[in-house]
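Okay, structure first, notes after.
Removed from the display is one protein chain of the complex; every other protein chain stays in position.
In this document, chain identifiers A, B and C correspond to the written order of the chains, with residue numbering beginning at 1 in each.
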Amino acid sequence: MKPVVDKPEVGIAIVGYGGMGKAHAYAYRVAPMIEALPCAPRVRVITGRTPEAVERAARAYDIPDWSTDWRTAIERPDVDIVDVCTPPGTHPEIVEAAARAGKAIVCEKPLASSYADGLRAVTAVRQVGVLHAIGFNYRHLPAIALMKRMVDQGDVGRVQLFRAIWLTDEFSDPDTPFDWRFDRGMGGTTIADLGAHLFDLARWLVGEIDEVVTRSATFVPERPNADGRGVQAVTVDDASSALVRFVNGAQGTFEMARSCVRRPCDLTVEVNGTNGTLFFDYARLNELWYGSRADEPGLYGLRRIRAEHPSHPYAARWWPMGQGVGWDTSFVNQVCDLLVRWPDGPWTPDLEDGLEVQAICDAMERSAETKRWVAVDEIRHG
Amino acid sequence: MKPVVDKPEVGIAIVGYGGMGKAHAYAYRVAPMIEALPCAPRVRVITGRTPEAVERAARAYDIPDWSTDWRTAIERPDVDIVDVCTPPGTHPEIVEAAARAGKAIVCEKPLASSYADGLRAVTAVRQVGVLHAIGFNYRHLPAIALMKRMVDQGDVGRVQLFRAIWLTDEFSDPDTPFDWRFDRGMGGTTIADLGAHLFDLARWLVGEIDEVVTRSATFVPERPNADGRGVQAVTVDDASSALVRFVNGAQGTFEMARSCVRRPCDLTVEVNGTNGTLFFDYARLNELWYGSRADEPGLYGLRRIRAEHPSHPYAARWWPMGQGVGWDTSFVNQVCDLLVRWPDGPWTPDLEDGLEVQAICDAMERSAETKRWVAVDEIRHG
Amino acid sequence: MKPVVDKPEVGIAIVGYGGMGKAHAYAYRVAPMIEALPCAPRVRVITGRTPEAVERAARAYDIPDWSTDWRTAIERPDVDIVDVCTPPGTHPEIVEAAARAGKAIVCEKPLASSYADGLRAVTAVRQVGVLHAIGFNYRHLPAIALMKRMVDQGDVGRVQLFRAIWLTDEFSDPDTPFDWRFDRGMGGTTIADLGAHLFDLARWLVGEIDEVVTRSATFVPERPNADGRGVQAVTVDDASSALVRFVNGAQGTFEMARSCVRRPCDLTVEVNGTNGTLFFDYARLNELWYGSRADEPGLYGLRRIRAEHPSHPYAARWWPMGQGVGWDTSFVNQVCDLLVRWPDGPWTPDLEDGLEVQAICDAMERSAETKRWVAVDEIRHG
Partner (left out) sequence: MKPVVDKPEVGIAIVGYGGMGKAHAYAYRVAPMIEALPCAPRVRVITGRTPEAVERAARAYDIPDWSTDWRTAIERPDVDIVDVCTPPGTHPEIVEAAARAGKAIVCEKPLASSYADGLRAVTAVRQVGVLHAIGFNYRHLPAIALMKRMVDQGDVGRVQLFRAIWLTDEFSDPDTPFDWRFDRGMGGTTIADLGAHLFDLARWLVGEIDEVVTRSATFVPERPNADGRGVQAVTVDDASSALVRFVNGAQGTFEMARSCVRRPCDLTVEVNGTNGTLFFDYARLNELWYGSRADEPGLYGLRRIRAEHPSHPYAARWWPMGQGVGWDTSFVNQVCDLLVRWPDGPWTPDLEDGLEVQAICDAMERSAETKRWVAVDEIRHG
């Protein structure tokens, strides 16, 4: 008997060891089990600022090496892909450095803490010509991918209304101490943290957004420092809601809020078209609801599609019908979608998509500040 | 044995024989079975413009008399209450006439097709001093009334976010012929038809609304005439969404749309406060979802309260726990709430509430037209 | 103008003023609003043993007369229909008397406290030839009636499996004092109280039941007397479950339990056929779930039919799509179904159906006692 697995290895450096670092490390580990990849991904190193913490993370995520110096780590010759999992405000600098080092880039969302900063990152990858991707992982969830397929094949007709709501209670406790998530400079707005996914889905499912009007609130204006001494001003929104016009004439409603008690991570997305409705509720992430005008009147209602049928996107590679997948599957599918195109690409969604979403985030912030409708073009054109 | 039921009769004239006329007639009939009323309601007459149709309605609703002349009908000496169930644009004139005739008034929502018209109606009842009520029937639904009780007793703390969405597919078929619902002059906007209920609940549960921004769309700009000859321009919105600021600092998101395929009448209302969340989904109208920060962490989640416990509002008068009530119960409870206060009142919600809601409707329309935030006071002050 | 309503009156005597008495009184009151009846039902009198209580009930249900002497009441010349709402053990005697008085009979379920007693009642109505009906009201619920229609038109193919579960917490508190419901002699078994409805639906939807095996438990063997002095032995089951074989080869599973905490009245019914599945959950009584083998694979799942479409049974007479009805609608529809056939009939389901269900109840009890499969024919043939 001979070894059956003999694929070229692809080395990965993960920058950032928080929740996203873990999810990405997990995905690289699982991907080869789920899809016939042309290469064998190997996470070589993970980086972070605090030695003890990053070492602990390396052990926990079963990664062979760690470092507190991301610049050196991403330049290792055995590293092909730099996977950026740090707070948003630090993304552009890391992306630029990785591009200059000629590495392919996978960057978590949001791309940056501003359109201008995001543009810097995108400019760098454009100049060098490396492969790049952005972590809009929900596109890779089976039910969401099915939603996309059904919209594209006309199952709802022309989209007229889009709504997306994401409620969490991450910020609902006023005693949660200040950290980077409450700091505008690090890019931790609720608009960007939750909204970026929603705007990405809106662009993907419906089309470009033309203009927005937004209202934001910060219900807990200051928070205790982690060391218990003194407080710090919160410079991000707890909750924002927005109305938008799409270029194609559809209109959309968005809400993102991290101040909703006992709403852990409750995301819903709905599309109403001339001929049908599609509805997704993340709390039941293996399902997609669908109603068509073409249905027999006597069967009036929505179907609860079990988005696990072998004919559905991603489903056949996972488990038998009805068994269900979890959040991690979106990251694993994302890695598979990238690595099956290694090393030639193209990768999608990429940092250009991230930049477009950043423009929407910025437009929303500007609208909330100025209390007026803001065209996304205003942001794009400075 | 002597007759056990010997209460003074209260005569009612119902003006308008459509769906609302039926629901109100039903409610007067049922109310005495459900609550110990101080009086015996008797619907004496129902009116409408087309003799055949109104006679058919009188038979169908088991009403002893009918008329095509509402003015005469409401002046009948055996009529004590005039119940107005016509299209909104006709309400003010009928309310004024009823007030002048010294009759108590129950008026369906929305109050009018504009704030100015609504003010005319309210001025009339103020001058004469008759009892008056507006048909915000959802306040009288057990689960909604329980929501109110829980908000008032502090179960969610201070309200920070409110959202209400009402989706129907009433207008989703472009072949549905033109009628008064598509005619701005008759007051049939989606903002007013669906929104009026939502704004009423917002005011009741959270407080006064300060300012609004709204976006509206009319996806089907013209519709065939009922006689099949030619088309007519639709002058109302198919769908509108809005952001609002409440005077107390809470913020709200609203959506009302009649263009959502296979969404028959899907209304959700949610309140997020500093200490808890309450969520209502009309498709499960006997339930109310509740989560509290005070819950044990190990029980993290929302409770599905069966809003039928004898301790809940309205519940004890209806059926055993778990059996469930329907839409009609809101109308029956409404009649009971009014008639137990006959003839002295006060009645609530009343036309003043209707007028405040009308101000919000008008502010929303103005915002949609002018693409800016509009203070509700702008409407109130002309 | 002339009175529009001039139908012959039909007089009704309701025997028994408890929950069922109320539901029936309600239904007679509402029915004329909901369906074009050939007659005007008038509840003339309600009876019960305790004067204060029955008088209070008469007032509460808006009934003009009351009595403690049911025999006299049912013989009143202005009474055409005797509606029996007393505990099951008393039904046969009342039915016999009503039949002898030549009155039509509506009898609540279960028919009796034993097959032998039930047969006495049926024999009486057979001899006299009066109209008779049994109160299997769930047949008249829109979603259940739709289920029947869909089974009959072959939407699930040949039925192979049937399951019905009814859980309540009526008996879950051991401090609930003893009353007739705990007394075998009065017919208050859980098998009969909850099961009778389930067995009726099974017969209606699938066909006759051939044999059964049952297990029963009485978890609270004695209960305090209502006066607080001493305890009394409970002689009924708290919970029973059963397997059955249908004559046509299908098999069924049943469970009925009144000892389930926080399960107020949770009834589910499912049919699995060669080509489809139908599922009903009473907690969402306006919905019916359906899946067909003929559905596109890509839409795999169940549809949530909103059982309120105008094309559905009973729906058009009630409210607009999506508004929802409650428990009472089953009683109102039942009255309509009977009175539209007044005075010639036939009425269905009738006491013969009640007797067949009683045979199943008795077979279940015998099986639980003898720990063996029992053929329903054993009961029928003594």
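Simple rule for what comes next: a residue touches a chain if its C-beta (ideal position, glycine included) is under 8 Å from a C-beta of that chain, and two chains touch if they have at least 3 such contacts.
It should be emphasised that the depicted structure is a prediction, and the values quoted were computed from it without experimental measurement.
Peer 1: Write out, one label after another, the shown chains that touch the chain missing from the document.
Peer 2: Per the touch rule above, the missing chain touches A, B, C.
Peer 1: Any idea which of C:Asp173, C:Glu208 or C:Asp377 touches the chain not displayed?
Peer 2: The single option touching the absent chain is C:Asp173.
Peer 1: Determine which one of C:Asp83, C:Asp117, C:Asp183 or C:Glu255 touches the chain that has been left out.
Peer 2: Selected residue, touching the omitted chain: C:Glu255.
Peer 1: Using the touch definition from the top, which of B:Met321, B:Leu339, B:Leu355 or B:Ala368 touches the missing chain?
Peer 2: With B:Met321, B:Leu339, B:Leu355 or B:Ala368 as choices, the missing chain is touched by B:Met321.
Peer 1: Which one, A:Glu75, A:Asp179, A:Glu222 or A:Asp328, makes contact with the chain that was left out?
Peer 2: A:Asp328
Peer 1: Can you say which of A:Gly230, A:Pro320 or A:Gly382 touches the chain missing from this structure?
Peer 2: Answering carefully, the residue with contact to the hidden chain is A:Pro320.
Peer 1: By the contact definition given up top, give the residues of chain C that touch the hidden chain.
Peer 2: 156, 160-161, 163, 165, 167, 172-174, 213-215, 217, 219, 238-239, 241-243, 245, 249, 251, 253, 255, 257, 259-264, 272-277, 291-293, 295, 300-302, 371-373
Peer 1: Identify the residues of chain B touching the omitted chain, counting contacts across the whole complex.
Peer 2: Touch set of chain B with respect to the missing chain: 287, 290, 297-306, 308-309, 311-312, 321.
Peer 1: If the hidden chain were put back, which residues of chain A would touch it?
Peer 2: 1, 3-5, 19, 22-23, 25-26, 29-30, 32-33, 36, 55, 58-67, 168, 263-266, 282-287, 306, 308, 318-329
By our rule, only the chains that are shown with their structure count from here on.
Peer 1: Need the most distant chain from chain B, centre defined as the mean of C-alpha atoms.
Peer 2: Greatest centre separation from chain B goes to chain A.
Peer 1: So the centre of each chain is just the mean of its C-alpha atoms; given that, what is the distance between chain B and chain C in Å?
Peer 2: The computed centroid separation for chain B versus chain C comes out at 35 Å.
Peer 1: Can you give the whole-Å distance between the Cα centres of chain A and chain C?
Peer 2: Roughly 54 Å separates the two chain centres.
Peer 1: Taking the mean of the C-alpha atoms as each chain's centre, how many Å separate chain A from chain B?
Peer 2: Roughly 41 Å, centre to centre.
Peer 1: Name the residues of chain C that each touch 2 or more other chains.
Peer 2: 287, 306, 308, 321 - these are the residues of chain C that touch more than one other chain.
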